[in-house]
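Below you'll find the structure I mean.
Excluded from the complex is one protein chain; the other protein chains are retained at their positions.
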Amino acid sequence: MAIDASGVKKVAKLARLSIDDDAVEVTAATISSILELVDSMQAVDTLGVEPLAHPLDAIQRLRPDQVTEENQREQLQGCAPAVEEGLFLVPRVIE
Amino acid sequence: MTALSPVEAEPLLYNTTSNRPNPMYDKTIAEQSRALASGEISSVELTQTYLDRIRLFDGDINSFITVTEALALEQAAAADQRRAAGDANAMTGIPVAHKDLFCTQGVKTSCGSKMLDNFIAPYESTVTGKFRDAGAVMLGKTNMDEFAMGSSNENSHYGPVKNPWDKSAIPGGSSGGSAAAVAAQLAAGATGTDTGGSIRQPASHCGITGMKPTYGRVSRWGMVAYASSLDQAGPMTRSAEDAAIMLNTMAGFDNQDSTCLDHEVPDYTATLNDSLEGLTIGLPKEYFAAGLDSEVEQQIRNAIAEYEKLGANVKEVSLPNARLCIPAYYVIAPAEASSNLSRFDGVRFGHRCEDPKDLMDLYIRSRSEGFGEEVKRRIIVGTYALSAGYYDAYYRKAQQIRRLIRDDFLNAFKECDVIMGPNAPTSAFDIGSMSNDPVAMYLSDIYTLSVNLAGLPGLSVPAGMANQRPVGLQIIGQHFDEARLLNIGHRFQQATDWHQKSPALV
Partner (left out) sequence: MQWETVIGLEIHVQLATKTKIFSGASTAFGAAPNTQACAVDLGLPGILPVVNEEAINMAIKFGLGIDADINKVNVFERKNYFYPDLPKGYQTTQLEKPIVGAGHVDITLADGSTKSIRIHHAHLEEDAGKSLHEDFHGMSGIDLNRAGTPLIEIVTEPDLRNAEEAVAFAKKLHSIVTTLGICDGDMSQGSMRFDVNVSVRPKGQQEFGTRTETKNLNSFKFMEAAILKEVERQIDLIEDGGTVIQETRLYNGDTGEARSMRSKEEANDYRYFPCPDLLPVIIDDSRLEKLKTEMPEMPDAKKARFIADFGLSDYDAEILSADQGTANYFEATVHASDDAKLSANWIMGELSRSLNQNSIAISASPVTADMLGGLIKRIKDNTISGKIAKEVFEVLWQGECSTADAVIEKKGLKQVTDTGAIEAMIDDVLANNTQQVENYRVAEEDKRGKMIGFFVGQCMKASKGKANPGMVNQILKQKLDG
């Protein structure tokens, strides 16, 4: 399946990425060639085949409901770009 | 890093001169461990030797992103004390390097990305924690394709890694830094991760031994995720025996990783010398078809002949869906990656753009500035594959094909004990020769991807040279059959000396 420049821009925005205008055509062509590569799957009949999520078909283990984490705010915020009063700062959130 | 001119350096740092044959850095972990135990050398001396070699040679090879010199010497001194106190294991005092996607507390963990150039991990990954607890010395963090996306190590914010055998060649990827560091004897061993071949292929290209264990054998806690259902950490070493020693430390259940399996960990060194008499090796006809370089094929066939001499039987098997591993992988991995990498948003850690004017601007500029081209490409492909209307045709379809691919292996293993073949269609290609053609690069992963999709263990051992560059033999086993793979690799290395060869560094 091919994707055009506007399609690539739309998907990029969904992924919160920007693509320079002068690179959009090239990106669209590259992405299209990748999609063409993966489209070879479509010829395969997979009717009734259960998707494989874990190669050993393992199941989820459950954790006891016990508090194991102490406050580590100082440490965990050590790499945060903008913090004030223990809060992560972002441009104003408008609802 | 201040480059020390080779002439000023101690002669013992070289392996080009013959005045000290088989110096300590040219020994395996097994040998170094015995030398540490006998007191022939101290961990501090051994560590210093590697640090010196890194300073001498890595400016050119670029296999390290961070060298933790002070920490390494501190850990080495502690290891020596521990040894003196009689509390040592095979890894105590052995200098190793970790791929820069294992979180290491207090040490930069960049994933080869500008996005994490400023990220000092506040916690330790399970794998690096196990090495630390065993008393291993961390020399530093190795270069890699950004977020482990790549087969050539050209996609690093910190520049490409050069193949120590031929500096015009790629070392392979994404664990290219680890492979090059071990090949150039800048570390006794290294950790890598393998999502679609990222341990086996660079091991093959750099002439070293590399193992991708069964999915779930090694904990992924603290390993920055590329594709969660495929990522698996493993050892990169100079011999199968060393890989067994490192895997003894790495493997095991971890209750912090839901996908990690609670399966007994054997002593991988205990069965290294078992006989190969009666072993049945399956050769998938699909792996010896058009596209495989004839020199590579010759080396693989030579290696298989060697196994026949060791008592193994060879038979042809079929993996009918083998070719589908490329489309399936290049949907599943980008899809998972597109979601795994959403957390890099400039809010809690990582790169944040200057003066964002609003939230959208913060997200878009931080991510667009922080991620490199290949990462963006895969995020876009993955986002597209998961977007409305395409999920069934892409992600679900790929997961169905994944089951077909796994079942092919399970069927093949009814007829043989292990499967052998190449790791890559060619030996290492030239730096820059494929960087404008991602699809061609993806196609070169044809022999390694399906092992990840099926969750199987795979081992690459050096098996000769093709076009003057190393070639590795890939050995694929059944789930949890790591001990047998290491045994098979070890017996080959007892009979051949490809793994003992090392590149001449000047």
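Letters A and B name the chains as they come in the text, with residue numbers starting at 1 for each one.
Here is the rule we go by: contacts are C-beta pairs under 8 Å (C-beta built on N, C-alpha and C of every residue); 3 or more make two chains touch, one makes a residue touch a chain.
Here the structure is a predicted model, which means the values were calculated and not measured.
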| item | value |
| --- | --- |
| Option from B:158, B:349, B:409 or B:480 whose C-beta touches the chain left out | B:349 |
| Touching residue (missing chain; options B:58, B:336 or B:408) | B:336 |
| Touching residues on chain B - with respect to the absent chain | 101-103, 109, 111, 116, 119, 121-123, 125, 220-225, 227-229, 255-259, 335-336, 338-339, 341-345, 347-350, 359, 363, 383, 386-388, 391, 395 |
| For chain A, the residues touching the chain missing from this view | 14, 16, 51, 53-54, 58-69, 71-73, 76-77, 82, 84-95 |
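Operating definition for what follows: only the chains that are shown with their structure count from here on.
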| item | value |
| --- | --- |
| Chain centre separation in whole Å, for chain B relative to chain A (CA means) | 24 |
| Parts of chain A lying in touch with chain B, wherever the complex brings them together | 3, 8, 11-19, 27, 30-31, 33-35, 37-42, 44, 46, 49-56, 58, 60-61, 63, 72, 75-82, 88, 90-93 |
| Residue ranges of chain B in contact with chain A within the complex | 118-120, 122, 214-216, 229, 255, 258-259, 261-262, 321, 323-324, 326-328, 330-331, 338, 342, 345-350, 352, 356-365, 367-368, 371, 376-377, 379-381, 383-385, 387, 393-394, 396-404, 406, 438-439, 442-443, 453-456, 479 |
